[in-house]
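The block underneath contains the structure these notes are about, expressed in C-alpha cells.
Of the protein chains in this complex, all but one are displayed in their positions.
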Amino acid sequence: MIPAFAVQSLSKRYPHFALEDVSLSLQPGTVMGLVGANGAGKTTLLRLLSGLAAPDAGTVEVLGHRLPEAQADARREVGLASEDMRLYRGRSLDWHIDLVRQIFPSWDDDYAATLVRRFDLKPQQTLGGYSHGQRVKALLLLCLARRPKLLLLDEPTTGLDPVARLEVLEALADVLRDERRSVLFSSHNTADVEQLADRIAFLHAGRLVADADKESFLDQWRRVLCLGAAPPTLAAWPEVAAVRSAGSQVEVRVRAWREDLSDRLAAAGLRVERVDPMSLEEIFVTAVRTGGAA
Amino acid sequence: MYQQIVDQITARVMAGDWAPGQALPSIRELAAGSGVSVITVKRAYEELERAGLIATRQGKGSFVADRPDQARQLLEAGLDRALDEVVTQAARLGLDRQQLHRRLDEHLDAAPSSNPSEGSQS
Amino acid sequence: MSDAPRGAPAGAPMGPRVPALDQLRALAMGVGVLFHAALAYSPWLFPYWPTASDANWAGIDALVWLPHLVRMPLFFLVSGYLAALLLERRGMGGLMRQRVRRILVPFLVAWPLVHLSVSALTGWAATEVAAPSPFLLAVREYLAMPDPPDLPLSTGHLWFLWYLLIFTVLLWVSRTLEFDAALARLGPRSLAPSAIGLPILLWPGFMLTAAPHPAPESLFPQVWALLVYGPFFALGVALHGRLDALAPLRRWLWPGAIACLALYLAFLRQLPPGPVGPTTPWAIAALEAMVAGWGTLVCLVAGLRWLDRPRPWLDRLAGSAYWTYLLHLPVVFAIQYLLLDVAWPWPVEFVLTVVATFAICLATHALLVKRTRLKRYVG
Partner (left out) sequence: MSFAPNLPLIRLLVVKDWQLFQKQLAAYVLAGIIALALLGLAKPWAFHLGATLLLVVLVAAACFAISTSLLVERKEQTLAFVMSLPVTPLDFTLAKLAGNLLTFGVPYLVLLGGTAMVILGTPIPDGFVVFAVLVFGHVLLAYGLSLAVAMRVESEGWNTFVMIASMVLVNPFIMVIGQIDAIAGPARTDAITWSAPALAILAAQILLFALAIAWTAWSLGRRPAFY
C-alpha cells in the first residue's frame, strides 16, 4: 500500500531555524497529530509535505508523488488548510466554492451542502462579514468537500469557541469512515490530538523526538506519587523525565513506565502511593520543559 | 479515553440495547460517530474481547458475545476497582471499618435510586 | 465563478416581457419616421436641416416637438426595462453578450454605412439640386474650399445606440459598486410618487442644452443627454417586475394628458419666435422637463392600458422597428433631396415621403432581414 506520505532524512534550513533529519510516514486511514511548541518546525514540515517548500536534503513523497517536483499532482489530492490562510474578504462562500469546484473534479456538491448546513454558514454573505470561527469553518469546508486523500491541517481548531471546535472535530471525525483517507494535523490543543489522533508525532526544536501510536505513547508515561525523600540520582534515571518534591511528597514523571519501576522506587526509599496515567497535555509540557526527550 | 468507550459498550450491553450475537458497529464507524480516534476504539474492542464481552470473527467484524454475564463480570471488576480506591482513601483518612461502613450507608440512603419504591428519576 | 445568478431559480417571480412595451416602442418608432419626415417643413429648422423645403408651415413646429419630447424617453425607458429583464434571466454576462450582438455590432456596422450614404446623398444633393436648402448651400461652399477642415466625428441618428451602450455600462458600474442596492435602501419605497418627481431630475439637463433639444450626436457623452435620458433608463430598470406600481397613476391618465398638453402650449408660448440655445432659461427648461417626464408617463400608462392585445399591424411594425430605425433617415433624405426640386404642396411631399420610407423599410426588412442571419442582430 502506498503510504499517505513518507519523508526520509528530511532537512530544511532557514537563517534562524532548521528542520533536521526527519523521517516519518503515515499509513492510509490514519490520523496523525503533530505536536510541538511554537517554532518546533510544524509549519515547515507541513510546507514540505504540501510541496510549497523544497527540502535542502532528504526526500518527500506524498500519495506516491515525489515533491516538490510533482507538487501540483500531489495538491490535487491533498487538502491543505493552515492558520495563516485567509479567503477573499470581498467575496462570498459561494464564489469560493465555485472556484474550488472547477479546479477539483472530486468536488462533492452534496457533501458541501451538508457541511454548509452543519457549520451554519451563509453562502451568499461576503467573507468579510464572517466571524473568525466561520472563516475557519469555511476554509475547512473548501478542503473537506473536495474529498482529499490526505488532509494537511495546520492548527485547525485554534481560536475557535467550544461549539465551533466541536463542529470542526466532528467533521474531521467523518473522514475516519473512509479507510483510504488520512489526516495530519498540528495543534496546540493537545486535547484535540488526544481525542482524534491514531498516531502522535512530536517535534522539538526542528527534530522529531517521538513517533508512535497514540495509545502506546500515552501508555509509556506515568505520574507516580511517592512519600519519602527522593534520592539525588533519581532525576538521572533514564526512564524518569522529571522529579518534583513538596514536603514529604515526591512526584515522579516517568517517560518509560514498566511494572518493575515501583519496586525499584521502593528500593530507593520511596513508598509508592499511586500511579496515574498522564494526559497528553501533561506529557507535552513535561517533555518540552525537559528538553524534548519524549 | 478508551476506558470511556469500554464503559459505554458495557453499559449498552447490560441495558439490553445490544443483544447477544448482534453485530457491533465497525471500528471506523464507531470512531467517526463518537469523534474519537480509530486506535482508541480498536484498543477498547481489544479490551472487551479479552474480557469476553465481544467476539471478533475474521472479516465479519465484532459481535456481542453469546454470554452476556461477561458484561456483569466486567462491571463487577469495575466496582472492585472503585471499592479498592475507597479503601485506600479511607486508610489515608484513618477511618476504621465501622466508620467506613457508616459512611457507605449514608451514601446509600442519600442516593435516590437506592430505594426502588421511590421510583427512578427521569 | 460569477456572483450573478446562474439562470433564475425555478419558481422565482419573473417580470415578463410585456407586449404593450414592444408595441409602445413600435409606435414611438413610427412617430420617429413622421418626425424626421416633417422636419423638412419646419420654419424653425429651415436654416439647419439638410432637406429643409421652401414649402414650410408654421404649424409643423407646434406639432412635432410634443411627440419629440416623449418618444426618445420612451425608447430609453423600454430599453431600461428590457435590460433589467435580461439581467435577471441571463445574468450580467448574458446581458453584455446580448448588448454586443444587438447594439454594438449593429452600431459599428451601420455607423460607417449610414455615414457614407448620408454624406454621398448630401454631396450629390449639394451639387445637383437646383433649389438647395441653406444647409446644402453651406455644404456646397464647404466642398468648394481648397483645404476643407475636418468635421468632428458624429454618431448621426445612431446616437441612441451609443447612449444605450453607455447606459448599459453604467448599469454594470452601478451593480458592481452596489449603487442600486444603496439607492434601494435610501430611496423612496414606492415607485409611483418617485416617477411623478421625474421632471426635477430632468430639469438641469434641459437647462444645459438648447430648446427644443438637439440630438446629442457627438461621440463624447453629452452631460445634458446623460441627465435627461439616464433617469428614463433608470426608471425602466426600476420598473422591471413592478409595472403594477404604476396602477395608481391610471386615474390621472386623462387629467395628466390634458395637463401635459397645457404645459406644452405654455412651453411654446415661452419660446421666442424660434429655438433658443445653446442653453435654456430655467423656466422654459422646467416646462420642457414636465412635458417630457409626465408626457412619457402618460404614454406608458396609456400603453399598458390599451396596448395589451396583439395587433397585427403594430406587431409587424414592432418586428421591423430596429431595421426601420437604422434605415429610415438615409431613405428620408434621399426622397426629400429629390423632392427639393419639385414644387408640390408640403402635405403631398410629406405623405409621399412617409409612405415611401415605410414601404422601403418594411420591404427590405421582409427581404433582407426577416429570414436571414441578420435577424439575430437587427430583427
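Order of writing sets the chain letters: A, B and C. Residues in each chain are counted from 1.
Keep in mind that, in the parts below, a residue touches a chain if its C-beta (ideal position, glycine included) is under 8 Å from a C-beta of that chain, and two chains touch if they have at least 3 such contacts.
What you are looking at is a predicted structure, and each value in this text was computed from that prediction instead of being measured.
A.B. asks: Considering the entire complex, write down the shown chains that touch the omitted one.
C.D. replies: A, C
A.B. asks: Among A:Ile2, A:Ala57, A:Ile103 or A:Ala266, which residue is in contact with the omitted chain in the full complex?
C.D. replies: A:Ile103
A.B. asks: Check the options A:Arg89, A:Arg244, A:Arg258 or A:Arg289 and report the residue that touches the missing chain.
C.D. replies: A:Arg89
A.B. asks: Pick out which of C:Pro112, C:Pro152 or C:Pro345 touches the chain that's been left out of the picture.
C.D. replies: Considering the complete complex, C:Pro152 is the one touching the chain left out.
A.B. asks: Touching the missing chain, which residues of chain C?
C.D. replies: Within chain C, the residues touching the omitted chain are 1-3, 152-153, 166, 169-170, 172-173, 176-177, 218-223, 226.
A.B. asks: Would you write out the residues of chain A that touch the absent chain, in ascending order?
C.D. replies: Per the touch rule, chain A residues meeting the hidden chain are 47, 50-54, 68-76, 80-82, 84-91, 95, 99-100, 102-103, 139.
Throughout what follows, only the chains that are shown with their structure count from here on.
A.B. asks: Could you put a whole-Å number on the gap between the CA centroids of chain A and chain B?
C.D. replies: Going by mean C-alpha positions, chain A sits 31 Å from chain B.
A.B. asks: Measure off the straight-line distance from the CA centroid of chain A to the CA centroid of chain C, and report it in whole Å.
C.D. replies: A distance of 70 Å separates the two centres.
A.B. asks: Indicate the residues of chain A shared as contacts by at least two other chains.
C.D. replies: None at all.
A.B. asks: Show me the residue ranges of chain B that touch chain A in the complex, using the header's touch definition.
C.D. replies: Where chain B meets chain A, its residues are 1-2, 28-29, 31-40, 43, 88.
A.B. asks: Please output the residues of chain A touching chain B within their complex, sorted ascending.
C.D. replies: 29-31, 169-170, 173-179, 194-199, 213-215, 274
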